[in-house]
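Every protein chain except one is present and positioned as in the full complex.
Per-chain residue numbering starts at 1, and chain names A and B are given in the order in which the chains are listed.
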Amino acid sequence: MMNAGTVSNPAPARTRGVSAQDMPYFRDCWYVADWSDSVAADTMVGRTIAEEPVLLYRKGDGAIVAMADRCCHRLAPLSLGAIEDGHIRCGYHGAKFATTGACVEFPGIAKVPASFCIKTYPVVERHRWIWVWVGDPQKADPALIPDAGMNDSPDMVVRQGEMTHEVNHILVSDNLLDFSHLAYVHPKSFGAGADWADTRATVTELPRGVRVERWLLDQPPWPFLPQTMRIDIFNTYDYLWPGVLILAGRNYPAGTADRFDGKLPPQEHLLSMGAACQAVTPVDARTTRYLFASITPRADATEEVVQRRHAVTTAAFEEDKVMLHAQQRIIDLSPGEKMMPMAHDRATVLFRRQLAEQSAA
Amino acid sequence: MMNAGTVSNPAPARTRGVSAQDMPYFRDCWYVADWSDSVAADTMVGRTIAEEPVLLYRKGDGAIVAMADRCCHRLAPLSLGAIEDGHIRCGYHGAKFATTGACVEFPGIAKVPASFCIKTYPVVERHRWIWVWVGDPQKADPALIPDAGMNDSPDMVVRQGEMTHEVNHILVSDNLLDFSHLAYVHPKSFGAGADWADTRATVTELPRGVRVERWLLDQPPWPFLPQTMRIDIFNTYDYLWPGVLILAGRNYPAGTADRFDGKLPPQEHLLSMGAACQAVTPVDARTTRYLFASITPRADATEEVVQRRHAVTTAAFEEDKVMLHAQQRIIDLSPGEKMMPMAHDRATVLFRRQLAEQSAA
Partner (left out) sequence: MMNAGTVSNPAPARTRGVSAQDMPYFRDCWYVADWSDSVAADTMVGRTIAEEPVLLYRKGDGAIVAMADRCCHRLAPLSLGAIEDGHIRCGYHGAKFATTGACVEFPGIAKVPASFCIKTYPVVERHRWIWVWVGDPQKADPALIPDAGMNDSPDMVVRQGEMTHEVNHILVSDNLLDFSHLAYVHPKSFGAGADWADTRATVTELPRGVRVERWLLDQPPWPFLPQTMRIDIFNTYDYLWPGVLILAGRNYPAGTADRFDGKLPPQEHLLSMGAACQAVTPVDARTTRYLFASITPRADATEEVVQRRHAVTTAAFEEDKVMLHAQQRIIDLSPGEKMMPMAHDRATVLFRRQLAEQSAA
């Protein structure tokens, strides 16, 4: 049982390829800091976004405020303090700040210098998510917020989910940018077949992200849908800075795609639809929050379909978690090793390039 | 719900302030290595002080010995070994050392070189504490040991406590040097009111530390004392290298301070007294032992008062622990961020300056 002679592949010299190292964080973009309903009226929550501690605070009138979760006095987190009359009281030595970040009182101190203040962040609450702008506040244009309107559309029934991956954020984005993994990571949960890997998606570069579209023909129905007939699936999603996925999946009777020559068939042919909004928010270099919504059109939203879809989705993302953690471990053992992208990686390559260029700028 | 326009405070440029980085350790000083009763006759204990492994060993005659807890042979800890006839036997390969650190036997070796020996530390046992001098042994003057005499005064009843904080030692010292935090961290446990932060302490620099004194007028009684009348409190403590707090709190009927013009009133006006001796002993850059004694004059020391005082004190220090750990986390996320000391910080600023100067020397 000796195989010492079978060494046909000494370690190949890798002069090309994609670095497996950690990527920097996007700046000048809207991060999903949390679900709206995670911050109740007159409460606050501390979160860390791209290594910045951020305090989310909801005023009595419902408006949300984001400021550094770090008192400028001794760097204690303000989120351990209290809300007093709409102001934030540090729980260590009592400095009191307005929602503008200005210090309005320091116990025992007559005059506090103007430089003693807290950095605030542009913040917008939209579509069930709290969006915080990390970067140059002058550039914080709400028009740049990805459209997660399906999250709170009256036509949709939504279930929220969340998990934390102990990996660099870029690995989670890589995962979401190449759905060929469905065939190998999610055959059990999503019932995904080989076509997810055997076919090629159409990838289009967007100003702040990429669009990925594909037809999957003559598939078994999704496990959370009635198992009546085989279907054609038109799957399309945008993946937008800093890591927001907006997906719609349209299911038609098998054969419909060919009948319409791969164009989007008229609405009356639609059997059912599913959607997903997901956000990948880095905490630090080895911690990434993953917020996801599974979305069912109200017309199809029996309690069973809604529950099944969410259960299947959550199970699938636990499958991703196992793979991502294992992949990160191998990467950390292999500092010099590069990834070798294939044609399926067109979206991951584009998105990584956008991030590298934004960081270099 | 859009606040993107309210950015009144972009991150202020911080050109002044106090570094939030870890501080070095004091050298040339007496560290509290342990409680006396932690080392029984003819036993030994391994402790780490400022990253130095130290073996505490009590001889049969009761005398304490401190030496490196590191055999010079293979660097195994001697504390895993045994005591044989008043000598220390390494538990790995059997090197045997006298309490002077000299090797008196190495199994199978006829002649051991004189350089094969263990470093010993000057050590003094006093006031229930084992004090170890880390630094130049030529300078180890027992007169420099802080006076923790209340720890074993026959007039006092003492309860010992201990906890470990996973933070840099300087944060624990900062905490103890500015009691304005009592108003915000300890309103529940100590029942401390806003006056702790609204008033200013008198801070005096000492040759090896600082003295902090203040009157608090017309206060509710401490929660562990009879709730009979409002009181004036004269709170005074020395905070001495490398982190030893010696505190006395004197309680008088409300109005006494004014009657005596803020001077120490004659003894007959004293209602009650409390005291505390505490030691902050760094283990490493992120681990700090905190030893504390709650002290009640024997005359007032009903079992209930003694127990209540200790329970309240322990609860309060758990409140500090939560704040300190959260503060350390924020500091570690904010490498460039500086602290902005206020007037209350005079004692923290002086003590940090003394440490920086000692380290530079």
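Throughout what follows, a residue touches a chain if its C-beta (ideal position, glycine included) is under 8 Å from a C-beta of that chain, and two chains touch if they have at least 3 such contacts.
Please read all numbers here as calculations on a predicted model, not as lab measurements.
Q: Going by the contact rule already stated, which one of A:A114, A:A299, A:V322 or A:A356 would touch the omitted chain in the full complex?
A: A:V322
Q: Can you work out which residue in A:H93, A:K119, A:R208 or A:H344 touches the chain that's missing from view?
A: A:H344
Q: Of B:H93, B:R230 or B:R298, which residue touches the hidden chain?
A: Of the listed residues, the one touching the omitted chain is B:H93.
Q: Which chain A residues touch the hidden chain?
A: Output for chain A: 1-4, 6-12, 14, 20, 174, 178, 180-181, 183-185, 194, 197-200, 322-323, 326-327, 329-331, 333-334, 337, 339-344.
Q: Touching the hidden chain in the full complex, which residues of chain B are there? Just list them.
A: Its contact residues with the unshown chain are 48, 51-53, 62-66, 69-70, 72-77, 80-81, 89-94, 99-102, 106-109, 112, 115-126, 133, 137, 140, 142, 284.
Following the convention adopted for this analysis, only the chains that are shown with their structure count from here on.
Q: Let me have the rounded angstrom distance from the C-alpha centre of chain A over to the C-alpha centre of chain B, please.
A: 46
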